[in-house]
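Only one protein chain is missing from this complex, and each of the others stays in its spot.
The block that comes next holds chain A.
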Amino acid sequence: MLGAIILKEWLKIRWVWGAALLVHLGMLVYLLLAMRHQFQVEHSEMIWYWAFELRRLLYTQIQYLPALTGAVIAAAQFGPEMLGGRFRLSLHLPVRGDLLVWCWVGFGALMGGLLALLDGAGLYWIISIWFPREAAESALLTALPWLLGGWVAYFGATLALLEPSRARRPVYAGLTLAFLALLDQGHGYQEYDRIMPQLTGLALLLLPAVILPAHRYRHRG
């Protein structure tokens, strides 16, 4: 049964995920070329001065990519379920509704997570070409809130899409945007280091929360 559930989710998101993979790879290539260009037109000392004296971020090209991807994967997964009330087809399957929804979001989060892993690994590799290992590690820690934004956008969009009550949808969308804005307050290196565990814990609460709209969908009057 798990295989069938995953098959359906894959069929829904395969084109979107494939396109997202190309966009992420494209952005990493762009980041690589932009960095190489900088080192060709500027002295290394100047770039060092920008990066570590002025604390200017050199890889903001990928900052909003995870959040955008998270929202798009959620739309590809749950848009077709909600169109014409197809969610009822899934709720009639002989599987517990909560397990079914967790399988869906588990798969979506995993596929988004693979892209986040690609972003993180690509960023680490690109930075380590021109900078020492400490700078590459710092780049990863700096990008963590952006990657967490992907999780938040995915689950926030999922909540808003699965929610049967029209009044609640903008509330979910507003809370998600507020959380994303909270993750977008930093403009330097590793500014979220001390608050990341708490923000991650808060973002993990979105995982059980997706059961609520599914429950309300079945039990509405």
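Basically, contacts are C-beta pairs under 8 Å (C-beta built on N, C-alpha and C of every residue); 3 or more make two chains touch, one makes a residue touch a chain; residues count from 1.
Everything below uses one rule, namely that contacts and distances are computed from a predicted model.
Visitor: Per UniProt, what's the omitted chain called: "ABC transporter ATP-binding protein", "Chemotaxis protein CheA", "histidine kinase" or "Fibronectin type III domain-containing protein"?
Guide: Hidden chain identified via UniProt as "ABC transporter ATP-binding protein".
Visitor: Kindly state which of the options A:Val29, A:Leu93 or A:Leu117 is in contact with the chain not pictured.
Guide: Of all options in A:Val29, A:Leu93 or A:Leu117, contact with the hidden chain holds for A:Leu93.
Visitor: Would you mind spotting which of A:Met1, A:Ala34 or A:Leu204 touches the chain that isn't drawn?
Guide: A:Met1
Visitor: What does the interface between chain A and the hidden chain look like in terms of residue numbers?
Guide: The list for chain A reads 1, 3-4, 7-8, 11-12, 80, 84-86, 88-89, 91-96, 217-221.
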